[in-house]
Every structure is written in C-alpha cells, then in structure tokens.
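Missing here: one protein chain of the complex. Every other protein chain is in place.
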Amino acid sequence: MTNSDLNRYKDKAFQVFGICCTFLGLIVLAVFLIDILIKGLGRIDWDFITSLPSRRAMRAGILTAWVGTLWILVLTALIAIPLGVAAGVYLQEYARKSRLSDFLEINIANLAGVPSIIYGLLGLEVFVRQMGLGESLLAGAFTLSLLVLPIIIVTTREAIKAVPGSIRDASLALGASKWQTIWMQILPASAGGIMTGVILSLSRAVGEAAPLIVIGALAYVPFVPESPLDEFTVLPIQIFNWVSRPQEEFLINAASAIIILLFITFLLNGIAVYLRYRQQKKVKW
Amino acid sequence: MSKSYKLAANDVNAWYGDFHAIKGINIALEEKAVTAFIGPSGCGKSTFLRLFNRMNDYIDGFRLEGEILLDQKNIYKKDVRVDELRKEVGMVFQKPNPFPKTIFENVVYGLRIQGVSKKKVLEETVERSLKQAALWEEVKDKLHKSALALSGGQQQRLCIARALAIEPTVLLMDEPASALDPISTTKIEDLIYELKNQYTIVIVTHNMQQAGRVSDHTAFFLSGELVEHSKTKTLFTSPKDKRTQNYITGRFG
Partner (left out) sequence: MRVKEKIIEGLLLLSAIITVFITVAIIWVLLSESVSFFREISIVRFLTEKEWTPLFAEKKFGILPLVSGTFLTTFIAIAVALPVGLTVAIYLNIYSPGKLKLIIKPVLELLATIPTVVYGFFALTVVTPFLQSFIPGLAGFNALSAGIVMGIMIVPMISSLSEDAIGSVPLSLRDAAFGMGSTRFQTAFKVMVPAASSGIVVSVILAVSRAVGETMIVAIAAGQQPRLTLNPLVPIETITTYIVQVSLGDVPHGSIEYKTIFAAGITLFIFTFALNNISFWVRKKYQEKYD
C-alpha cells in the first residue's frame, strides 16, 4: 500500500466515524423518545393530568406540578424579561467602551457560567429567608429569573447588534432622541431575535429542578397554588421524586410526566425556532 | 454683503481618537444653493458633512474644536438641543435606509416623534413631501405597503421625502446616488435641482461630473484639509491649487 493510499484510507475511515458520531446524537434521541413513549404514554389520561399527588402510584396525578410549572413560567417571564431586555439595551446602546462596561460584560459572562444549584443557595438565603418570601412561587420565580437573566441579556444584545446602523442614523437624523430611536425603531426591528432568546430562556427555566429543590420546593404539595405566595412544586421536581422511588409504578408515572414536560419544552423551542425563521424571512436589509 | 450665508465653519478641527480627521477648516456656504464636497475616499468630506447635524456625537473618541454656525449661531453650544437642530438640518445617506415600515409611516416618522398625530396633518404632509420628492405618482396607491418593497432609487427618494416632511431649511446629502443605477441617479439629480429653490443643500460626492451638474459651488478636500472652495465652474475650469488640478484631471483619487 502506498503512502497516498494510506492517506485516502484514513480519510474514508474518519468519514465513516464522523457519520457515526453525528448520527449518534440522533439515535440516542430516538431511542430515548421511543423508550419514554412506550413506558409513559399508556399512563397519560385525563385523570393523570387533573389529579392531585398521592402516595399510591396509580392514583397520583400531576395537577399541582403542571399548574406550578405554569405559574413559574409566567412569574419568571414577568420578572426576567423587563430586567434582561433593559440591561441588554443599556449595554448595547448606551454604555460607552469603558472599564465599567468591560466589567459588566465579564460579570455577565461569569453569571452565565454559575451552576444552577448555586442560584438555589442564593435564592434560599436572599428570597426565602432575608426577604421572608418563604418557599413560595415568588421566591422560586425570582431565583429562576436571576438564573436566566444572562441568557436574555446576551440574546437581546445580539438581536440589537443585528439591526443595521443605517436605521439608527436615519432616525437620529430626523430629530428623534436616543430613546425614541430605540423604542420606535431598534426594539421593533429586533423584537423577533429578542423573543427567540426570551423563549429559549423560559424553556430553560421550565426544565430546572435543582435550584428549586434547594429553595425548598417540595414534591408533595396537596393543593393547587392560588397565589404567588403559595408553596408549590413543578414538573421536574415531581419527576425527580418519582424517579427516586423504587417501585416500578412510580417510574411509569415519571415517564408520563416526562412526556408532558418534553411537550412543553419542545413547544417553547418550536415557537422560538419559528420566530427566528420568520424574522429571517421577513426582513432582508 | 449681498449674499447671506446659511452655514459656516470657523477654525474647525476634529479627531477620532488620535486620528486628526479635520484640519483647521474655514468655510461659508450660501443659502438656497447647492454646494458639493468632493475629494478622494478618506479625505474627511463625509466627516465634515456630518458635523453640520452633529451625527458624529455618538461616536466613541470623537472630539471637535472650533465653531460650526447655522444662521450665525454655534450649533455645538451647550444650550443647543440636538433633536431641534436635526429638525432644521435634514440628512440623506449614502445607502437608502427606509425603516422596515410602510411608506406612509416612513414619511410621517419625524412628525410622530414630535407628537403630531392628527390624521389630516399627517396625510397632507405625506402628499406634499412625496410630491416634492417626485415620488407621489409612483406610490400614491400603495402608501400602506412596506417601504422595503420599493426599488433602490424609489427608496432613496422616499428617504428624501422623509427628510423634507419635517420642513428643514438645510439638506445634507452624503453620496445620495452612489448606490443607484444611472436612471435613478438622473432622477435624484433633477430633484436636487428643483429643491435648491427652497433649501440650502450640501452634497458629498466623489463623482466629479455629478458635482459639475448639480452644484453652484464646490469645495475640494484632501487629507482632512479644505484645499479650494469656489464657484463650481471656476473650480473645474481654472483651479488655483495644483492639487485640485491634479484631482480633477484624474491624476490621483
């Protein structure tokens, strides 16, 4: 075999390996989804969705869990979106290159790398204890808002960066103030990108269990939360609780709850992808 | 003095960081006439143009010395409000930059940000401005369609209409036809000829034929300096400075 043959052989071999690795993800995803569906689909019915938790697997439902997840989703959105978009706008449109802006940037990058469970410890001390919110939905939503804030800030900046400078110039040259330019031109033009980031961050919040466990959210909440100050559970915690039990029936419950949770996260991601696609299609600068 | 000067610069120097972009320029521009700024790329003509409506203000590291006068008042004085100034001094950019909105909303944007919302006023302004910009006949049936659907030349005339809608007295044009095809360019040039009866126009161009066609006066810039400023005819037929002569005869640039 000549040297050149050997090289060609290596090239082909790596190609095959590359295809295998690339499709590994696909295969794992498929195996996994099929497994979950086989295990869990049979258990999903109206009772499962509308029943309170129970110590008996066959009677247990996810009502409190999905209502809690919905509450957390809405509250986190209300807290994190205005804060994150405002910070993103400031950093992209107002902050001049300075030590302060450099520091803010590094700080946000660092926050994005802090493990979610550490945010749980922060929430436990600050929201649950110091602010006296207790183990409530509000404490959970605040904690998750801080967790997703860096994602919203970064995507807001990216979306604003994609708006051509000529739009800004045109608005300013017509006598618009800086804020008028941002409010009437830049934000509408970047809304698609910002919404994509916001929805992705919310889908992240919906899937989080660790920080909420640390602030004291419980798996067994015998009532549906009715105000932001009520105790709560969420789907991921309910799943964790069921997975932790030895009985087979609870694993089936977990699989069913996972189907519901994945439905919610995939739905959110689907919306995000659609928004991005529509934005790309709509505006060609 | 029989002529009145609309715009003037006194001993103006400007820097981007360490880069000395404008070097000691003195100039006075006549009212209701077209002045062309010519010169090779990077000579500072666009930077200088943008001083007249303070578009350089937001650029990091930008610094200015000297006075820029509009109607004998220094526009860089502390009590001058930039948004008021820009209502007086409109601007059209090199590439057409309509907002991603309808034609109608593009034209009335300047009024909307001033808080004008009376439908009748807005509609009248749209018709007047689009007629002034010689675009009315082409778009009057699709005012509420997206401005991005127009051709490049139409978009640029829309940008001119948008600038005229707030009734400025000065119109700054930064190479307004450089991104357009020859037919659209002719239309823009005809338009400039019409508009100079009402407005003081400053146009940056590196197309010397264009400067010759549309302008009453021409100023030649080189490396941040103003080399020569005179009647267009004079500058092109008997330039005083050797460098001007080299440029207009195509020896460099």
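Each chain gets a letter, A and B, in the order it is written, and its residues are counted from 1.
By definition in this document, a residue touches a chain if its C-beta (ideal position, glycine included) is under 8 Å from a C-beta of that chain, and two chains touch if they have at least 3 such contacts.
A quick note: this is a predicted structure, and the numbers were derived from the prediction, not measured.
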Legend entry - Contact residue for the chain not shown (choose from A:Leu121, A:Ala162, A:Ala191 or A:Val224): A:Leu121
Inset, instruction - Please pick, from A:Leu41, A:Ala86 or A:Leu229, the residue that touches the omitted chain in the full complex. - result: A:Ala86
Inset, instruction - Could you list which residues of subunit A touch the chain missing from the display? - result: 7-8, 10-11, 14-15, 17-19, 21-22, 24-26, 28-29, 31-32, 35-36, 39, 82-84, 86-87, 89-91, 94-95, 103-104, 106-111, 113-122, 124-126, 129, 146, 149-150, 153, 177-179, 200, 203-204, 206-210, 213-214, 216, 236, 239-240, 243-244, 251, 254-255, 258, 261-262, 265-266, 269, 273
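The working rule: only the chains that are shown with their structure count from here on.
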Inset, instruction - Could you grab the centroid distance between subunit A and subunit B? Build each centroid from C-alpha atoms only and quote it in angstrom. - result: 48
Legend entry - Residues of subunit B defined as touching subunit A within the complex: 53, 55, 58, 60, 83-87, 90-91, 93, 95, 97-100, 109-110, 112-114, 148, 159, 162-163, 166
Legend entry - Sites on subunit A touched by subunit B in the complex: 96-97, 164, 166-167, 169-177, 180, 184-185, 188-189, 283-284
